[in-house]
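Note that one protein chain of the assembly has been removed; the remaining protein chains are unaltered in position.
Up next, chain A:
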Amino acid sequence: MALSAEDRALVRALWKKLGSNVGVYATEALERTFLAFPATKTYFSHLDLSPGSAQVRAHGQKVADALSLAVERLDDLPRALSALSHLHACQLRVDPANFPLLGHCLLVTLARHYPGDFSPALQASLDKFLSHVISALASEYR
């Protein structure tokens, strides 16, 4: 089901509130993912994953930039994320089952930092948005 006007409004409003902190939260989401779902670390054996790692921070910023692009291009996610999908499918070869794990940890991170905003309605809209992002990211796999 496509994102409703209300979903888009809620997601955009939250993203505006996050401001320049998207990178910080994406990095925390990555750290949470590595701890809660250790198998995800297998894709990052080339990085220093110790707490506070600059490499994880840099990767968090990449994830943040991609999510912010997705928020800007809610009407056209498959095309907006096509190159990233191709990258994950053909070069990085990440099993798409991992995408929801990072998605969940991003929700946990945002819930932890914005508890007053994290109503069931916002959670539902964010969850839907991330599902659409994940579908777009998996779209070039085969």
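General remarks:
The rule is simple: a residue touches a chain if its C-beta (ideal position, glycine included) is under 8 Å from a C-beta of that chain, and two chains touch if they have at least 3 such contacts; residues count from 1.
To be clear about the criterion, contacts and distances are computed from a predicted model.
Hidden from the displayed complex is a chain whose UniProt protein name, among "Eukaryotic translation initiation factor 3 subunit B", "Hemoglobin subunit epsilon 1", "Exostosin-1b" or "Auxin-responsive protein", is "Hemoglobin subunit epsilon 1".
When the missing chain is restored to the complex, the residue among A:Ser53, A:Gln123 or A:Ser139 that touches it is A:Gln123. Summary of contacts with the chain left out: across A:Arg32, A:His59, A:His88 or A:His132, the touching residue is A:Arg32. Residues of chain A that touch the chain left out of the display are 28, 31-32, 35-37, 104-105, 107-109, 111-113, 115, 118, 120-121, 123-124, 127.
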